[in-house]
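Can you keep this structure in mind? I'll have questions shortly.
Only one protein chain is missing; all other protein chains are in place.
So that you can tell them apart, the chains are marked A and B in the order they are listed, and the count of residues begins at 1 in each.
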Amino acid sequence: MKTEKTKSGNKLSQQPIFRVGVVLVLVLASFALVQQISVPESFGQYGYYRGDSVSEWADMEVAFADESTSCAACHTDRFNNIKTTTHKGLNCQTCHGPAEKHAKDPGGSKPTIEASREFCGTCHFQVQGRPETAVKQVNLDHNGQVNCVQCHPAHAPWSKFGGGTK
Amino acid sequence: MAGYVFPNELEVHWRLFVVIYPYITGLVAGAFIVSSLYHVFGKKELKPVFRLSLVTALSFLLVAPLPLLFHLGQPLRAFNIMWTPNPTSAMAGFGYIYGFYLIVVLLEVWFIFRQDLVKYAGETSGAARIGYNLLTLGAKDVSESTLALDRKIINALAVIGIPSAVLLHGYVGFIFGAVKANAWWSSPLQPVIFLLSAIVSGIALLALVYTVSSYFRGKKIDRECLLALNKYLWAFLLAAIVLEQLDVMQKAYESRATWPVLHALLEEAIPVTHALQIYVGAAIPLVLLLIARWNKVSFKMSYWLTSLSSLMVLIGVLSMRFNVVVGGQLVSKSSQGLTEFHPQAFAGEGVIPTIALLALPVVILAVMTRLLPPWSGEEQDVITTPEKETVVAS
Partner (left out) sequence: MKHGMDRRSFLNLGGKVIIGSVVSSTAVLLVPNSIKAADKGDNDTVNWEQVWQQQEWGFAIDTKKCIGCARCVKACKEENSVPMDEEVYRTWVERYMQKTNGQMSIESPGGGLEFTPRNEEDVTKSYFVPKLCNQCNKPPCTKVCPVGATYKTGDGVVLVDRKRCVGCGYCIQACPYGARFLHPELKVADKCTWCYHRIVKGLLPACVQVCPTGTRVFGNLADPDNPVTPILKDRIGVLKPAMGTQPRVFYRDLDQGVV
């Protein structure tokens, strides 16, 4: 590394330290170059991350619609009615599933509904751990194997017994 | 203990590839330390293996990133760790620490073998000649003044290499030891334990490579050298196992809320590999290595005992890596149960690809010892065909 090295009569350019130094410099310089161009443009905009990532998340499509604007716009009566029943706390999509597609293209995509006993039972069967006061709960074999909705239409569970709307 | 594990914990994320990653870097760090014992600390008895230790370190170092790379969900993005290393992440250091260490080892190997490269470039012909010429980088000056400068650089690199090796492996321990969410990993002793077991595995590997290669090359084993390796292996092994057990003992004695599940881990989930770590990997070798150094034991016996102990230690350290990496993930963060790990044959970092990755550095080493014979002090007879000799006490 010292100037005295050249005194040995050899050219500096043939010295091992020089040769290997050149290789090392080339490797490090090309790395620095590639590193420089490989950092995403918006990286560091808000913090140590790619700033554009925030917008990418924000721009993602939703699957569950806003019921008060989407569902209520067409199914106005039904929407208003259910809000007077014991099921008023439910969102339409709690039972019907995600409906944003349907809201955007009412003919193309239809939400489905399960009307089985088991489906109603996800909330209404007696299950250990389920707080007794939160929802009306029945035994698994309440009224045999009759579908719940025959007596308790989901949109107005107590209508056939004189309660709620319709 | 079935207990409760969080639903997302049903799958173990860090599998066999992540087990062998710290294993391989450990072997690198350990093998490098042996060459430093010779170079920096003047342990002249290690002269027969110091070049071998560097070539061994390089062979394993080249393979070290592969298991990590194949383990990634997005291997093509691996270089993100170089473009935007997160300053608060222990893992982010990998790219730069590894890169730096690779440069140090490559430089040291190059300077040590430069004289040989120049010689082979003159002796060989055809493609080999071109290859060796390229490897010399055109620096063919082997005058005494240049070689003297080479030696100075080699010493400087050896000195730089020690903290680099310590950093490379100590940081791997920190990756695990600094995860507060994991009761089995979280320990300030982890980096030290990883480092010591790294040195242990590296010395054991070198002892084994030395004895096995000597056997196949029909060369005499240097008694002083082998016993020195034996001595260092014993000392570092003792330190490693003491710290490993101290960590577990402390956890058992404190008996925090997480101890019952850790206890169940040792008793029910990893009893076999834990026994391998403690008995096969430490207790038995500690005795055998001592016997091998006993002056009433023949050198042949001593040779076999040291080789066997080295093999056992290598198995033990691999078990230790498994017990840490996989074991820690079996413990649910709920502290209420253990999840299960069932390695497959091929898929999902399976057993066979793992064995292949472990064999790869050995293949590289075999090739490298052909291209750059590292057998110190016997350069003159590397070209000759090895004649079989039995190993006898010197």
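Everything below uses one rule, namely that contacts are C-beta pairs under 8 Å (C-beta built on N, C-alpha and C of every residue); 3 or more make two chains touch, one makes a residue touch a chain.
Since we're looking at a predicted model, the values are computed, not measured.
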item	value
Sole contact to the chain not displayed, among B:106, B:179, B:242 or B:286	B:179
In subunit A, positions touching the absent partner	1-3, 5, 12, 15, 17-18, 21-22, 24-25, 28-29, 31-32, 35-36, 39-64, 66-67, 89-91, 93-94, 97-98, 122-123, 125-131, 134-135, 140
For subunit B, residues in touch with the removed chain	3-11, 13-14, 68, 71-75, 77-78, 80-81, 83-86, 88-92, 94, 175, 179-182, 329, 332-336
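Throughout what follows, only the chains that are shown with their structure count from here on.
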item	value
Separation of mean Cα positions, subunit B and subunit A [Å, integer]	43
Subunit A residues within the subunit B interface of the complex	1, 5, 7-8, 10, 14-20, 23-24, 31, 35, 38-40, 43, 48
Subunit B residues touching subunit A - in the complex, by the definition given at the top	79, 82-84, 86-87, 103, 107, 110-111, 114, 137-141, 143, 145-146, 149-150, 153
